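Heads up: the structure comes next, in structure tokens.
Every protein chain except one is present and positioned as in the full complex.
The block that comes next holds chain A.
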């Protein structure tokens, strides 16, 4: 057992965990943050994506101990002040989810993708970038649409802020 401390969604947290405890299990079972899901156990499906120090990480492939002292953001922490993040809003607006199980990981991956591409994305790039996130319901059609719409929205917002 070892003690891990980290910041999750802006809050300092700590817990005693077995050394083999994965970050996703720490989030789900110790912190009760059940929005992050386990879909495949092999780092393929991306239902478990969270942000660690600002980067998308598959939390089923990282030990909780490896995230010690890190800043972790989960789907529960994405809507700042109760207002939906533009990617969340776009998924709703464009019907980018059906059963909702892959959705948290999909949204966290999309936010990271938009950040990394500085708000410049086209359909082909979005599809290639979604390689690590599997959805069985939507055929990705509306997920791609939502990501592109959010990209536009966030780019627009960034421009306004710069002006």
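The working rule: a contact is a pair of C-beta atoms (placed from the backbone, for glycine too) under 8 Å apart; a residue touches a chain by one contact, two chains touch by 3 or more; residues count from 1.
The definition used in the following text is that contacts and distances are computed from a predicted model.
Chosen from "ATP synthase epsilon chain", "ABC transporter permease subunit", "cytochrome-c oxidase" or "Xanthine dehydrogenase family protein molybdopterin-binding subunit", the protein name that UniProt gives for the omitted chain reads "Xanthine dehydrogenase family protein molybdopterin-binding subunit".
Only one of the listed residues, A:6, A:33, A:70 or A:154, touches the absent chain: A:33. Only one of A:6, A:23, A:56 or A:75 touches the chain withheld from this view, namely A:75. Only one of A:11, A:55 or A:95 touches the chain withheld from this view, namely A:95.
The residue from A:23, A:45, A:67 or A:121 that touches the chain not shown here is A:45.
In the full complex, chain A makes contact with the omitted chain through residues 18, 20, 28, 32-42, 44-45, 47, 74-76, 78-79, 84, 88, 91-93, 95, 97-104, 107, 123, 126-128, 130-131, 133-145.
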